[in-house]
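Only a single protein chain was left out; the remaining protein chains are all shown in position.
In this document, chain identifiers A, B and C correspond to the written order of the chains, with residue numbering beginning at 1 in each.
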Amino acid sequence: MRSGLTTESVAGPAIDDYPEKLLHHFLHQMAFIRRFEERCGEMYTKGKIHGFLHLYIGEEACAVGALNALKDQDRVITHYRDHGHAIARGIDPKRIMAELYGRVDGTSRGRGGSMHIFDRKKNFFGGHAIVAGHMPVATGLGLASKMHKDDALTMCIFGDGGVGEGEFHEALNLSVLWNTPVIWFCENNGYGMGVKLSDSIANDIYKIAAAYRMPSERCNGMDVLAVYEAVRAAVKHTRSGSGPYFVEAMTYRYRGHSMADPELYRTKAEVEKFQGRDPIERLRHQMVEAGLLTAADHSELLDRIEGEVRECIEFADSSPNPDISTLFDFIIKEPSNA
Amino acid sequence: MRSGLTTESVAGPAIDDYPEKLLHHFLHQMAFIRRFEERCGEMYTKGKIHGFLHLYIGEEACAVGALNALKDQDRVITHYRDHGHAIARGIDPKRIMAELYGRVDGTSRGRGGSMHIFDRKKNFFGGHAIVAGHMPVATGLGLASKMHKDDALTMCIFGDGGVGEGEFHEALNLSVLWNTPVIWFCENNGYGMGVKLSDSIANDIYKIAAAYRMPSERCNGMDVLAVYEAVRAAVKHTRSGSGPYFVEAMTYRYRGHSMADPELYRTKAEVEKFQGRDPIERLRHQMVEAGLLTAADHSELLDRIEGEVRECIEFADSSPNPDISTLFDFIIKEPSNA
Amino acid sequence: MPELRMRDALREALREELIRDERVFLMGEDIGAYGGSYAVTHGLLDEFGEARVMDTPISESGIVGAGVGAALAGLRPMVEIMTINFSLVAIDQIINNASKIHYMSGGQFNVPLVIRMASGGGSQLGATHSHSLEGMYAHFPGLRVVCPAFPADAKALLKRAFRDENPVIFIEHTALYSSRGEVPEDTDLILEFGVANTIREGCDVTIVGYSGSVHQALRAAVLLDKQEGISAEIIDLRTLRPLDMDAIVESVKRTNRAVVVEDDWKFGGFGGELSAQIMERAFDWLDAPVARVSGKDVPMPYNRNLEYAALPAEEDVVEAVLAMQ
Partner (left out) sequence: MPELRMRDALREALREELIRDERVFLMGEDIGAYGGSYAVTHGLLDEFGEARVMDTPISESGIVGAGVGAALAGLRPMVEIMTINFSLVAIDQIINNASKIHYMSGGQFNVPLVIRMASGGGSQLGATHSHSLEGMYAHFPGLRVVCPAFPADAKALLKRAFRDENPVIFIEHTALYSSRGEVPEDTDLILEFGVANTIREGCDVTIVGYSGSVHQALRAAVLLDKQEGISAEIIDLRTLRPLDMDAIVESVKRTNRAVVVEDDWKFGGFGGELSAQIMERAFDWLDAPVARVSGKDVPMPYNRNLEYAALPAEEDVVEAVLAMQ
């Protein structure tokens, strides 16, 4: 039997346990990601952004709850639906937007695009577009920490669809065998493109992960505080040297898989049901209830965000395209000591 | 914690529950495989057999117990350590030996060799030398049975080392999702080449298999009757349309991984410990105790086998090499209806 | 004759084969409920049901392997790998199982499996999603590699693929899915493998292409004719393995010049094979070395201008031809 927590509004952590500043930070980040993604969608329709564009709308609590539980020295590696993770990690959103535009001021100087956001300074190891292909890489990042004996842990973010790939199995198994400090963070939004979870994996994901003998928890991915708590527990375990930890966050994507998705595989009613459990709305409501946010504060927040995102677009618009003469840059790195 | 049954002589099924004929058949097949393999080793040293040769000595109870629980219409697919399976499946051992010699009378006309034994008439789908590469193929064989609605089930045989590969995960998951009639039969001999099981997989194999939500049992692979019972239960389940079933047989290989193995990774004492639990000796002893076998019967049996195996070698020796003019045969099969 | 888009012609072939042969079934990621990532299989789930149009998990190795198994057991599976880029996680199944089991079993078994893949760049999908690896697959004995350039050929070749007893790698260029062409209505029409098509006759130079590059060749031929009065003959290979080398050699012996055009990287690409064989078989007829117009040897950039610069264009073909005069 399949079981476990869904995204329904089960009572999550009480907000009075959290510093006011942190709650405002969470609300701001989630709302910023939401608006950033909405505007990306517009810019795509306008022909400013090309290729595949995968929006994160509806899943903001996952990125914000998970990445805020990490430290700067920790490493993050994720899949192609990566804008929300990049923003929550603190990467300059102007440079993210410029990358989506393919401009020289983009995080990858316009070479990578939406699916391949990298930022060395933020220990953000990409943005990977081959489903589950980054999972063994995460095991290797963890292995390096173990060898360096540094205090960095690695968070690997992937989707429910990635669980179908053999590399999920190899990466998890190796991470346990080698006792690497890796947190496996699965964003289970119920679909891999148009394929329902129940058609793609034979058991609950967190139960399959548990079979590798690592702690494995499921949390409500529509509640930023629930995600934050789940990942904090994972960080505690992993940083103490006890090895990998698996977290499955139950969430939902409001938009199509990519901008090309006709969405034939689900009903509008289903989408609306989950929109009724919106993570941003949930936190806003909690903060209002607790007297931490007035209507005025909130509209002021949205205005600020509107301006911040506009700046990103202006920045990207004004950044030049890479020069054709640089076509062959970055293929081979010349040896440092040979 | 790792747990579960080992190869220690726990009380197995009582032999008086089995027809005498069947017991004699089991004893004969196991002893035949043992002698066939011993002689293969000799022929390899003599330079009659080349390439990689993986002997099955010590594991005879697995092949004999498992394959005798199947029907003729059932399908078998296995890995490269395949002589024992081919013999237990009833493939003419003369032709197996000829294949090891690379001669035209070999099962694959000398093209395949030891690791690639195929026999269409016996529904024996090979001998596969890429570890775990045959597992998704087994899922497909099962899928075909489901579509044909024929009464054939598929047994896929593989080793503990194969569990490290991603295809193990993909094949098991698909077999459950598609409810295919596949019996996964893992011969756990404790090593993948020189790598100990505990260094290659994070949990007991049958427990990992169970995470895909299929029945998963472990049995004593040094007791032919225990294997036979375990697989009979699997057959009952699978033939009734209830989907795949996983059996892990705990066994041990007495010889090196291949003829090239220096065996630096284990002690002689360890090998001797397991030789003390010899599956052939075990059944012989049980049959003697039960008055089903006299010393005379037994030496008569060994003599018969000696002659049978000698015939195999003579057959292989007298079979010609393929003609060079046939080098390009069997690459492309010409369309039947185009 | 009705005009169809490439994707519709492919769908017609799949429909007709599903109707013609009950052993045929389709497997792939999002070929059903989603409607196919390039809409090739759109509507087939509704028409033929889940048993014959199977949505699968994201397990390329698993589903190609399952296709091999189903084919060994007598079915006629078609596995869609969403794009050729993802075939890299399934390539062991293609090479070590599909292409070799007939041989390794001494002819006892064979693998009638059709593997469809979308290939090619030009849509700003970046380095991991813009490969053109059909030439790599053509290297392996036991495989067929089919690369149609026009809807009519695509339909007739795909129908032929389902009648083959061997694994067929069927390549569909993403940039051609919406291209249109007349497609005969005759549902029995199939095209044999290994028969190239001279789609334009000329006497000054032979331009060889396949899949997407055939269209660059066509545009280049028009420019050459208009601007330089050079008459180019164009050969559309249609299949890379088997390869219709005779057609190329025959043409080059008349034109004495040859240009090979492909999207893939030049270094170690299939164009090298074509160039080498032309030299081997028409050396004394060549007035100039065979020229190769290919993609630049760089992982595909996301930026539009860089990607355009990385891919071969008709101007490059024109340039190559002029350099030979």
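Keep in mind that, in the parts below, contacts are C-beta pairs under 8 Å (C-beta built on N, C-alpha and C of every residue); 3 or more make two chains touch, one makes a residue touch a chain.
Remember, it's a predicted structure, so these values are computed and weren't measured experimentally.
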One chain isn't displayed here. Which of the visible ones does it touch? A, B, C
Consider the whole complex, including the chain that is not shown, and state which of C:Val183, C:Val252 or C:Val298 touches that chain. C:Val298
Among B:Arg34, B:His85, B:Arg111 or B:Arg284, which residue is in touch with the absent chain? B:Arg111
Have a look at C:Pro77, C:Pro167, C:Gly271 or C:Pro312 and name the one touching the chain we're not showing. C:Gly271
Which listed residue, A:Met97, A:Ala171, A:Ala210 or A:Leu225, touches the chain dropped from view? A:Ala171
Pick out which of A:Ser108, A:Asn203 or A:Thr251 touches the chain that's been left out of the picture. A:Ser108
Among B:Pro93, B:Gly162 or B:Gly243, exactly one should touch the missing chain; which is it? B:Gly162
Footprint of the hidden chain on subunit C, which residues? 61, 85, 88-89, 91-92, 95-96, 99-100, 103-104, 126-128, 135-136, 138-142, 241, 243, 265, 267-277, 279-280, 283, 286, 288-292, 297-299, 301
List the residues of subunit A that touch the chain left out of this view. 75, 77, 106-112, 116, 118-120, 125-128, 130, 133-145, 147-148, 166-167, 170-171, 173-174, 177, 329-338
Across the whole complex, the chain not displayed is touched by subunit B residues 50-52, 102-103, 108, 110-113, 115-116, 128-133, 161-162, 164-167, 192-196, 199-201, 261-262, 264-265, 321-322, 324, 326-328, 331
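Please note the rule applied: only the chains that are shown with their structure count from here on.
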Of all other chains, the one whose Cα centre sits farthest from subunit A: B
How big is the gap, in whole Å, between where the Cα atoms of subunit A centre and where those of subunit B centre? 46
Inter-chain centre distance, subunit B versus subunit C - centres from mean C-alpha coordinates, in Å: 41
If a residue has to touch 2 or more other chains to count, which residues of subunit C qualify? 56-57, 59, 61-62
Multi-chain contacts only, two chains or more: what residues does subunit A have there? 164-167, 199-201
